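In what follows, a structure is listed as structure tokens, so that the remarks can point back to it.
All protein chains but one are shown at their positions in the complex.
Labels for the chains are A and B, by order of writing; each one numbers its residues from 1.
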Amino acid sequence: MTRSREIGRAGWGWTAFAGIIALIYFFPVMWIIMTAFKTRPDALAVPPKFFFTPTLDNFVGVFFRAVISGGGAAQATEFPLYFFNSIFIAGVSCLLALIIGTIAAYGFSRYPLKGNETYMFIILTTRMMPAIVVVIPIFLMFREIGLSGTYAGIIFLYTAFNLPFTIWMVRSFFDELNTEIEDAARMDGATERQLFFGICLPQVKAGLAATFVFGLILTWNEFLFALLLTGVDTRTVPVAMARTLGGEMGVDYGLLAAIVTLFLIPIFFVTFLLQNQLLRGVTFGTVRK
Amino acid sequence: MASSAVVAHEIRSEGGFLPWLLAPQRRGPLLVAPALIVLFLMNIFPLLWSFGLSFYNYSAKKRDVPDFVGLRFFERVVTDPVVWERFKTTAIIVSSSVLMQLVVGFLLALLFAKQFPLRRILLMLVLTPMMLSLVAVGVFFKLFYEPTFGLVSQAVAMFTGDRYALLGSPTGAIIGVVIADAWMWSPFVMLLVLAGLVSVPKYLYEAAEIDRTSPWRRFQTITFPYIKSLLLLAVLFRTIETFKLFDVVYILTEGGPGTATETIGVYVYRLAFQYFRTSQSAALAYIILFVVIVLTSLYLYAVNRRAQEVD
Partner (left out) sequence: MKRSWEGWLHGVSLVALAAGSLMLAPGQANAADITITMAAPDWPPTRFMKEEFDRSFKSASGNNITLEMDYIPWPSFYERVAASLTSGEQKYQMIVTDSQWLGSFVDGGYYKDLTEEIKNDPELTAIMKDLHPALVSAYSTYPNKSPQFIKDNPFPAPDTHYYGFPQFPDTYVTFYRKDLFCNETEAKKFQESFNQKLPCTYEDWQDVDWTVYENIGKHFMRKKGDPLGDGVADDDFFGVSFQAGKSYDFSSMQVNAFIWQNGGEIWDETRQPEAQAEGVVNSDINVKAFEQYLNFIQYMPPVAKTGQADIFVIQDLYMQGKTATTIDWVGLGEPVLDPKTSRVHDKSAFGPAPGVRKEDGTIDRTGNIGGQPFVLTTWNSPEVDAAAIEVVKWWLKPETQKKFAANGGQSGLMSVMADPEYDSLRPWNRAHKEMLDWQRDVWHVPEFFELLTQQQEEFDKAITGQITAQEALDSIARFQQQTLEDAGRIE
């Protein structure tokens, strides 16, 4: 498994060069984060303001709303619930997809079916489908079986959406493993369960982590299904975010930026922690030894 | 492959349903069954349902019993000039966006292929756009392009003295959409290419060093073969993904000016959820699906070739 991890080393000079480019690339994100700390006149100032007195009003606005008819304390918003929903729904569905997908991937890898590759192709096809293609029938199906607006419905749906990706990636990890160890263990009388949990799974742990992160990125910002299939109590942040896009006035840039910034934090840290695995995971399990 | 295990299991198996189910020859099907069931329920079944719907005159808005109309909606969709116009728009946006993602992603990958101090942190900065909500990307790029308040317009005005309305012309609007989409997803291509670059065995470079090959030649003969199929893979994967382009366009231009940036994704959405032409949207969805399957096959072909090359 040892291979060169890089084609060259470089020093601080390269860091400076890469730093400039990375900052330019990051600029729109930085602008969004800066906007989160601006008042509306500052956010729309001409010429644009790079230096300004920061305000936390937008962040307060994420969690509290002023009462219309004057007086009285501000009301708490439902944002904490939506934030929880996003984490809960994305987390559970990615985990479920990982569990079901890993089991299936093990099957496809170690016990090939007749027409194994055809199954794999069909599974891949479902991943490649535009969400719009399936949202109509899923919408109709949810309507029939009463899953609209429930946690179970949206979690089940996201699980299905993460599955193809999970299966393809995890299978390639299993394929990559050296089967000699497994054979030896078998000779020693290990059961299938021991083989799976004791030998195979530990070896692909990093890959599973990467798969999880990738699923999370794809699920985290999903909008269309969430808009149509969640209810008051199960609404996620991307849907709730739309409330900043217009009502009594146009886009509330500061508030939107504050929500986006807060919403970016968890996914940013998960990605940062699992950065090295992600690099491997992104090749969709197709880069082999 | 695992003959000893098979024997061991056969010895242990006795009568009854559970042992029958757990017999070794059924282990493969058993392992993949949960995944296939979930996929069938949530993906394949709804698809078949909508395939069925596309032969009926049905609108989710009404509670009427649908009539069977055969291929009428397929005929209507295929002969609808609007559909082909939307496909054309989609093709233009997809091809320019993917091209741009490739170029930018490739250059970024070259930048990060080296090991240098703070690489992990700088790489995270470049990866962040991918994690942003599509709503945010749409809204803020719209603001950047806005002629009075927008940064782009004001930057242009510093040179020309006049405010610049990028989204005012069809070409400008397409460019605007492409930049937003490519900015968001170039990091993805970068990761793919980076994975290819790090998989090049070091000894090949060392050998080239000894032979005093020129950098360009080294790239052609060593680096490129390793990233070639990954690039192809990036093209196809991103093509398929960009084909789905909906949210960013919808927020950024809502298909305008006129219909200049109205992608097929936006059109299906309108048919399905604004006009409630459920059957017609299902028929169009199937035509999109056909295109996607063709692309998927190409994708797999590329993947297999890659696998053969490397082995």
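The rule is simple: a residue touches a chain if its C-beta (ideal position, glycine included) is under 8 Å from a C-beta of that chain, and two chains touch if they have at least 3 such contacts.
All values derive from a computational prediction rather than experimental measurement.
If you put the hidden chain back, the residue from B:Y56, B:F149, B:Y205 or B:F219 that touches it is B:F149.
Across A:L81, A:I122 or A:L245, the single residue that touches the chain missing here is A:L245.
Of the listed positions A:A22, A:L44, A:A90 or A:L157, the one in contact with the omitted chain in the full complex is A:L44. Mapped onto chain B, contacts with the missing chain fall at residues 60-63, 142, 146-149, 153, 163, 165-170, 173, 253-259, 262, 270, 273-276.
Contacts to the hidden chain, counted on chain A, fall at residues 39-41, 44, 46, 65, 67-70, 88, 91-92, 95-96, 99, 139-140, 142-143, 146, 148-152, 155, 227-228, 231-234, 239-251.
In this section, only the chains that are shown with their structure count from here on.
Looking at the complex, you find that chain B touches chain A at residues 1-2, 4-5, 8, 27-32, 34-36, 38-39, 41-47, 49-50, 53, 60, 108, 111-120, 122-136, 139-141, 143-144, 148-149, 151, 154, 183, 188, 191-192, 194-202, 205, 223, 230, 233, 237, 240, 243-244, 246-247, 265, 268-269, 272, 278, 281-282, 285-286, 288-289, 292-293, 295-296, 299-300, 303, 306-307, 310-311. The touching residues of chain A, counted against chain B in their complex, run 3-12, 14-15, 17-19, 21-23, 25-26, 28-29, 31-32, 35, 44, 46-48, 100-101, 103-104, 106-108, 110-113, 119, 121-126, 128-141, 156-157, 159-161, 163-164, 167, 179, 182-183, 186-187, 189, 192, 217, 220-221, 223-224, 237-238, 241-242, 245, 251, 253, 256-257, 260, 263-264, 267-268, 271-272, 275, 278-280, 282-284, 286-289.
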